[in-house]
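Below is one structure, written out as structure tokens, with a few remarks after it.
Of the protein chains in this complex, all but one are displayed in their positions.
Coming up: chain A.
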Amino acid sequence: MKPFTYERAASPAAAAAAVARTPGAKFVAGGTNLLDLMKLQIETPRHLVDVNRLGLDTIEPTAEGGIRIGALVRNTALAADARVRRDYGVLSRALVSGASGQLRNKATTAGNLLQRTRCPYFYDTNQPCNKRQPGSGCAAIGGFNRNLAILGTSKDCIATHPSDMAVAMRALDATVETVMPNGQTRRIAIADFHRLPGSTPWVETALVAGEMITAVTLPAPVGGTHIYRKVRDRSSYAFATISVAAVLRPTNGTARFAFGGLAHKPWRVEAAETRVDGGAKAIAAAALAGAQTTDQNGFKIPLVERTLASVLAEGAAA
């Protein structure tokens, strides 16, 4: 690791201000992704602001009947929370589909949203990568890309966002709450939180410099059957090739689908959710409209369709 200085923040606003004013500063929470990248010198912060002990580790009910999940709630604690298991099962299932038991005990809600891509060219410091080194090019396009994105890509980047949790949160219409370096707060819909690469793939979220996530809120439970189906190269402890977060037959009689492993954000097309009567083929066709595949990852389109068919069958049997 490159040398860095370290401080323990006194409050969320103080942490945001410290990161905004200190050159090369970053927040550290669980650290499971950041330290991995620091050891590889892909991340080289000069200062770390530890936000672990700011009281942001509780799950509270909201006035609207939903829940507010503190930014520092660990993935295991969120997956095991009785309200989440009962009312937001798709989120609990998505969380336990990711990483390992040890990592989930450490990884946080905010850190899960902010984790970096696992594109092999982002990790290989001998290769060009526009995320790691802006302007250097993309070795994934034309490289080994069978697990990379088919939607929302650009000529500069075809990385996916690796989170499972975020896919479930997209299906649940979550909102990200933040504090800015000047102490002001704001709310960002999960749909607008992760950015597609465009010509600036290194800009990955809607956050500004120093802005810190304080919580993620979920609206009141919508009922229905909750399913998270993850397809991957081995059956545990692997990132998604594709995944489907589904909430079937919620109280208003509709369905919701969000997809992982397809883009640099959880992929949800609300118009596709009106096509349930047409079955998996119709839903997939609407959800994946405009997909651009390489000679290696075109299989993701039929894989999504077949996984959706399996999810619908499971929902019908529930």
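The definition used in the following text is that contacts are C-beta pairs under 8 Å (C-beta built on N, C-alpha and C of every residue); 3 or more make two chains touch, one makes a residue touch a chain; residues count from 1.
Assume contacts and distances are computed from a predicted model.
**Q** Which name from "ABC-2 type transport system permease protein", "Spermidine/putrescine ABC transporter ATP-binding protein", "Phosphoribosylformylglycinamidine synthase subunit PurS" or "Aldehyde dehydrogenase iron-sulfur subunit" does UniProt give the chain that's left off?
**A** "Aldehyde dehydrogenase iron-sulfur subunit"
**Q** Just one of A:Arg86, A:Lys155 or A:Arg186 touches the chain that is missing; which is it?
**A** Result: among the candidates, A:Arg86 touches the missing chain.
**Q** Where the complex has a chain not shown, which of A:Ala20, A:Leu40, A:Ala191 or A:Leu303 is the residue touching it?
**A** In the complete complex, the chain left out is touched by residue A:Leu40.
**Q** Using the touch definition up top, pick the residue from A:Met1, A:Ala189, A:Ala220 or A:Ala289 that touches the left-out chain.
**A** The missing chain is touched by A:Met1.
**Q** Tell me, which residues in chain A touch the chain that this view leaves out?
**A** Against the missing chain, chain A presents residues 1-6, 8, 28, 30-32, 35-36, 39-41, 48, 50, 52, 74, 76, 79-80, 82, 85-86, 89, 92-93, 96-97, 99-103, 105-106, 125-126, 230, 236-237.
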